[in-house]
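Handing you this structure, nothing more for now.
Other chains of the complex are left out, but the ones given are in their true place.
Each chain gets a letter, A, B and C, in the order it is written, and its residues are counted from 1.
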Amino acid sequence: MAGQPAQSPWRQRLHEIIYEADTPAGKGFDVTLIICIVTSVIVVMLDSVISIHAEYGSLLKGVEWLFTLIFTIEYILRLLCVLRPWLYMRSFFGLVDLFAILPTFISFLFPGTHYLLNIRILRLLRIFRVLKLAHYLDEAQTLRQALKASSRKISVFLLAVFALVVILGSVMYLIEGPENGFTNIPISVYWAIVTLTTVGYGDIAPVTALGKIVASMIMVIGYGIIAVPTGIVTVELSQAQRRQSNVSTQACPNCSAQDHDLDAIYCKYCGHTL
Amino acid sequence: MAGQPAQSPWRQRLHEIIYEADTPAGKGFDVTLIICIVTSVIVVMLDSVISIHAEYGSLLKGVEWLFTLIFTIEYILRLLCVLRPWLYMRSFFGLVDLFAILPTFISFLFPGTHYLLNIRILRLLRIFRVLKLAHYLDEAQTLRQALKASSRKISVFLLAVFALVVILGSVMYLIEGPENGFTNIPISVYWAIVTLTTVGYGDIAPVTALGKIVASMIMVIGYGIIAVPTGIVTVELSQAQRRQSNVSTQACPNCSAQDHDLDAIYCKYCGHTL
Amino acid sequence: MAGQPAQSPWRQRLHEIIYEADTPAGKGFDVTLIICIVTSVIVVMLDSVISIHAEYGSLLKGVEWLFTLIFTIEYILRLLCVLRPWLYMRSFFGLVDLFAILPTFISFLFPGTHYLLNIRILRLLRIFRVLKLAHYLDEAQTLRQALKASSRKISVFLLAVFALVVILGSVMYLIEGPENGFTNIPISVYWAIVTLTTVGYGDIAPVTALGKIVASMIMVIGYGIIAVPTGIVTVELSQAQRRQSNVSTQACPNCSAQDHDLDAIYCKYCGHTL
């Protein structure tokens, strides 16, 4: 880019390999990285299975250290070959890259935290660039845009749901009481969330007649409430899509008719040149 | 507002602090209030946990009384500084403010009701004003409008679901019977609601082959039925949004008619240029 | 109606009372009917509760017979005062009225069937006429129209779901086998339905690792699949609503622009009279 300080050739070459996927070397690097990420996540998951840990524990620990080493080197290389390392470190992927190696080191102090290494899987979101599927990024863009546009409506909705759940939980605590599994209000609120979201584990369920009536009402409310975020996201997605889609914003200079296709040359109503 | 009787300066000042969030004092008051509400709800919730109640019961009771005292004073001040106290008392927030203090006093007569203090959390809905996020109020407005517009369709839908659930419950009672947990028809109806809303606790589940077939049909019906409120809310939200976004605020200079579309060039009532 | 044979005055009067809700007598009749329906359904439900049956069994049986008698007389009167009794008998409400009294008589032959009396609750759907809420009928109309329009798409969808569920059930039977609760293929298919519809009782749940992987895939599929009927109903509802709503189908005779409001007199684009 113009105006940027010149980089030494090897850093430019490194940047090409690590950050781009157009050259064979770059593509090879990205594919290797994805394989490493998936393998390392699988290793962490297998290590948590007791029977596997008993037999292959030390091997898996070694592999985990190997991957952490690889990712640490990669992280340092990434810092070296970007012009503004600080900007990269604070970016979403920069933070993910950091958190993908930290837990191994921290697990010296707090054993067990190395399971948090699975945050590595977020690195997989890079996959789209490798597959060179720009279209996928477009779709992700549309999704993100729609979710962002609906975030305010969803905040309002969530606050209302939160208030509802606290009140319903308190009421159910009074009705059912500790003898029926509703041990205290926080647990009753937890039950109200489980019910309202239609998850319904069944670890706590109303026993008294009145409790069942109130629970039925909560379920029907939840039934209706689930419609709200769906409606919000659908409407926003529909608008995000329309903005992107093939309807021109241009009006006919002759008859002012709108909604012409992007490739239209003549007005479909009066035949005038657009 | 013009035509209203003049208020004494201190009541005006009080009104400014309590009901508005523009001045530093008003903002401070609102933030303090929100902290008080959240803390008091947490106190009531903790008090219901047996182990915490055993150790800190009297302390929590004291704190609860303190908050009730604070909210009672606040309620009286609110009554004092509005011009029409009666109108405020009957408003949604007026009632919430009253019910947020009543349970403590009632709990003298009926022990346990003080858990209903959690209705206080509804007071949190005031949060939007404090955060001065007028946009959030707009969004809440759109949501409320859409829900109101769809309330009639949802009533029709709920009555049909109610009839369906009573009939399905009776049928399942005949098929499964008391020996399989469907003790009586009300419980069978409760089970039908749990199933139709896809909550599925599993405290009652069909055992016989015929019962499982009917249950499968109920689930598939519920699967289809959940689509209906979602569809209703989505359509109404979409219309509420379109109405907000597509209508110009401009009035016709000739006939003063309003609600013209954004792309309108001529008044649709008198043909005059807008 | 013209061309119909004249009715005797008392049959006309009876028709007015029973089928209309405009006169005080007609309204009184309808309200009484609704109270009778609700009471009789509650009586049948209470009768199924063992403790209540033990104490008030004979009383409830008497009340049930009383209601059946009332509804039988009402059914005969309805037949008497319509011009085409046969048409009424085969109509939806005619059949409901018949099935609302039959179970009591059939319960002589097959004890227990009298619980099917709860089909009476369908008679409550008449409530809309009584409340004179023509708007509600409009809404019900829109809903019915949308559901009818989407019925073909939903049939295609249900057949596909049915095929999917049979195959998934067979696969899970092979993976988990009778020792893990998947006793036979019909029960596995039942489990697949319970999982796909996200009901999830938990009476049967996968135990083996492979079974859990397949189950996870089924859940994610079900997650996506639930979107389909919702999408179908939403789109149809949206179209049904648009057809009813305030957009004229008329095009401007001058510039051919469309989508004018129903009350528009001049084209909003060119100012020409519509």
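Quick notes
Definition applied: a contact is a pair of C-beta atoms (placed from the backbone, for glycine too) under 8 Å apart; a residue touches a chain by one contact, two chains touch by 3 or more.
Treat the numbers as computed from the prediction; the structure is a model and nothing was measured.
Taking the whole complex of the structure file rather than the 3 chains in place, the copy count of the single sequence reaches 4.
Basically, only the chains that are shown with their structure count from here on.
Under half of the residue numbers at the interface between copies chain A and chain B are found on both sides, making the touching surfaces mostly different. Note on chain placement: the centre of chain A and the centre of chain C lie 39 Å apart, centres being C-alpha means.
In this assembly, the C-alpha centroid of chain A lies 29 Å from the C-alpha centroid of chain B. Among the residues of chain A, those touching two or more other chains are numbered 198-202, 230, 234, 256. Of all residues in chain C, only 41, 44-45, 48-50, 112-113, 115-119, 121-122, 124-125, 127-128, 135-136, 139-140, 142-143, 146-147, 154, 158, 161, 186-187, 189-190, 193-194, 197-203, 226, 229-230, 232-234, 236-238, 241, 245, 260-261, 263-273 touch chain B in the complex they form.
Taken together, the chain C residues at the contact with chain A in this complex read 198-202, 230, 234, 254-257, 269-270.
Those residues of chain B lying in contact with chain C across their complex are 152-153, 155-157, 159-160, 162-163, 166-167, 169-171, 173-174, 178, 183-186, 189, 195, 198-202, 205, 209, 212-213, 215-216, 219-220, 222-224, 226-228, 230-232, 234-235, 238-239, 260-261, 263-273.
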